[in-house]
Structure formats: C-alpha cells, structure tokens
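To keep things clear, I will list the structure first and then write my remarks on it.
After this line comes subunit A, so read on.
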Amino acid sequence: MAKEPIEFTDKVVKVESLNDLPEVPVSQRFTLVNKTGSWRNVRPVLEEQNAPCQNACPLKVWVQSFIDLLTRGKPEEGAIEILRNNPFPLLTRKLCKAKCEIACNRKKYDAPVSIRELEGFTGNIAYEKGLFPKREESLGKKVAVVGNSETMMSAAYFAYMYGMDVTLYASKPFDGLGLSDDEVKREVDRLKKWGIKVIEEDKDPDTLKSEFDAVITDKKDVENKLTFQTQDEKIFAAKPERKDISRDFYFGKRAAKSVWQYLKGEEITKDAPPPRAVSFNNIVTDYFEPEDRIDTINTMEEAIAEGNRCFSCGHCNSCGNCYVFCPDAAISWVDDFPVVDYDYCKGCGICVNECPRSVLILVPERG
Partner candidate 1 sequence: MSFKKVLTGNHAVSYGATSARVQVISAYPITPQTTIVELLSEIVAEGKLDAIFVNVESEHSAMSACIGASAAGARAFTATSAQGLALMHEMLHWAAGARLPIVMANVNRAMAPPWSIWTEQNDSLSQRDTGWMQFYVESNQEAYDYVIIAYKVAEQVLLPAMLVLDAFVLSHTSEPVEIYDQEKVDEFLPPYEPKFAIEPGKPISYGALSKPDTYMEFRYKMQKAMEKAVDVMEKEMNLFNEMFGRNYGLVEPYMMDDADYVIVTSGAMTSTARAAVHEMREEGKKVGLLKMKTFRPFPFKKVREMLKGRKKVAVLDRNISFGHHGIFYEEIKSAMYPVEPKVPLYGYILGLGGRDVTVKDIKEIYEDLVKREEMEEIIWKGVKL
Partner candidate 2 sequence: MIEIRMHGRGGQGTVVASKVLADAAFKDGKYAQSFPQYGVERRGAPVTAFTRIADSEKDLIVRSFIYEPDHVVVLDPTLLATQNILEGLKKGGWVIINTPESPESFDIPKDYRVATVDAASIAIKWRLGSKTQPIVNTAILGAFSKVTGIVSMDALEKAILENAPVKKEENVNAAKEAFESVKIRS
C-alpha cells in the first residue's frame, strides 16, 4: 500500500494518477484553494460617510470620530479630534446653538445625543492637559491677525494650525461675548501656550502689510463672502454675525484657510457642500437600545454612557457586526477593525446590510 501521509496544505494538487489520492476517501487539503472571491459581483468597501451632525455643524466637527475615540477609551485623541475643527470647545459648550443635535439621527429614535456637552466635556481634557491639534507643515510665512472678535481668535488659531507664524493684535480678545475675565484669559493663554504671539494692542491692518505676508482682520469689509478675500490680495477680512458662535468661529477658520491657499500660491477655492449624510433610514436601529439622554455631562462615566448612544453614523466604531456575520469567514479583525479578504468574499452583502451605520457600502465589481 502506498504511503499515506496526511499533509494539510492549501495548494491545488492535480489528480493525475491513483497515487495522488489516498487509499481511503479522505480530504487532506483545505478549501483555501477555492478563491471564492471570484463569485462576487459587488464588493463591500469600508468607506467613511458623513453624519448629519457633522454636516450641520458650521465647523464640520467630526462628531462621530471624537465620540468614537472617547468611548473607545482614547479621550485625549478625541479631544484633539475636536480641536482640529473647533478652536474653543469650552466656548461652544457654553454658547453654541448645537445645530448638530437638531440634525442628529438619534432624534428620530429617542432623543438626540448631547453632542455639545460631549464636545465640551471632551474638549476640556485638551484644556486641562494642554493638548493641541497637529499643525500643518510650516510655510515659513508670517500672518497678522487683527481684531478682538471671536472670529479673529478663531482665525489666529487656524492660521497657526495651517502652519503659519501668527501674531494676534487684540486689545480686548473675545470682546462683546460677555465672557468673564477668567474665561478670556483661559482662552488667550491657550493660544499663547500653543505658540501664537499675542500683542494686546489695536493695529491698523494696512500698516502691517509690509511686515507680514498676509493679514486677517475684522476691521475691514469683505469682498468675497465665501473666501473672505478683500480687494487687497494680502488682506482677508471676516466679521462675526453673532447669530451662532460656531458660525463666527467658522468665518475665522475659513479666512485662515483662504490665507493658507493664498500663501501656498494655490487658487483660493470656496468650500464645497459636504457629501450627503447618512440618514436615519440607513441606520439599523435593531442594534441600539433606547436610552435616556444625559443632558449635562460632568463625569467620564456620563460621557461614555452618552457617547454610546451615538449611532456613529457613517463612521466605523468597531462594532464587529461585519466580522461576526460573515458566513464566509472572509472578514478578519485586525487591530480592532475589519479587513475584508477579497480572495474569499463572495459579495453576499450581509456585512453591508448589517452595518448599523452605513459605513460599509457595496461597490460594483468591474471585470
């Protein structure tokens, strides 16, 4: 009788003679040779989608992401995520109109997530620990920001974030918001600590043109309301509307971005409208329990409980559904995230249908 070693392999072996088969009808190779991925006509792709909160926010704070980081046990990373778009989360906590909460999909399920509170609570961690967002690569350019309004405070913040050397001329920062001296000091100290030069005096923006590569000010009228350019190409202007503090912060942010584009020698473009957000109908509510909204958040426990209410619309928060429900074991769980093995994924679509937050989408295969 021929030798019968049981060798497990994932190689295709051609049966060309009797000796290629064992004496007894037993398999000795694994089905890994079957690349069942060839069955597929649609492929599941993990693709980040916008959430309505994010789209509603003038600052486009990536709410899903910071809540995900917070509830994942990474509150500092969550705080930094906020700071990428929101310069003063303690001020928005106090003053923002929270359009995010109005847009929140969870509103249609039980009550909107306390995003403003969560953002403030999480942002506060950055205040306490002196955290700041990552800056863009330095352009080696100097920018002066002139004015006392919150818009200018935001402009200084973002200009610095975009990699410019920023000098802020403001005799009375955050003037007109009714903030206490402590609050003002807290925010100004943050700006200083990060590296923004703050000179507490009023300046005429025109006088700074020679000294600086660009100037942002609230003391001039704006020419282009979308890019905040003025007739002078070196001067950008933005004034607060005082309707919604986030919107006023956004003006500063947008002005800073225009300056950034200008200094890089790029075309100054207006902001494109955000992609469509995940709607409530896209949410698989079977994976969520109705929970009472926590209006005010003072502790980490409260923050996590409230954060867990977030549908995380369009943002993978590692729920694991796609991994668990894959009948083909074609999704593996790597560093807390799903990885689709397209060699074997048959494209059944269960992972997409069961993704509670529409972050997995089906893309047609082309040839």
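The criterion applied here is as follows: contacts are C-beta pairs under 8 Å (C-beta built on N, C-alpha and C of every residue); 3 or more make two chains touch, one makes a residue touch a chain; residues count from 1.
Quick note on selection: all candidates are chains of the complex that A comes from, given by their letters.
Bear in mind that the values here come from a model prediction, so they are computed numbers and not experimental data.
Visitor: Out of the numbered options 1 or 2, which touches subunit A in the complex?
Guide: 1
Visitor: Taking the touch rule as given, give the residues of subunit A at its contact with candidate 1 in the complex, in rising order.
Guide: These residues of subunit A touch candidate 1: 4, 6, 8, 15, 18, 21-28, 30.
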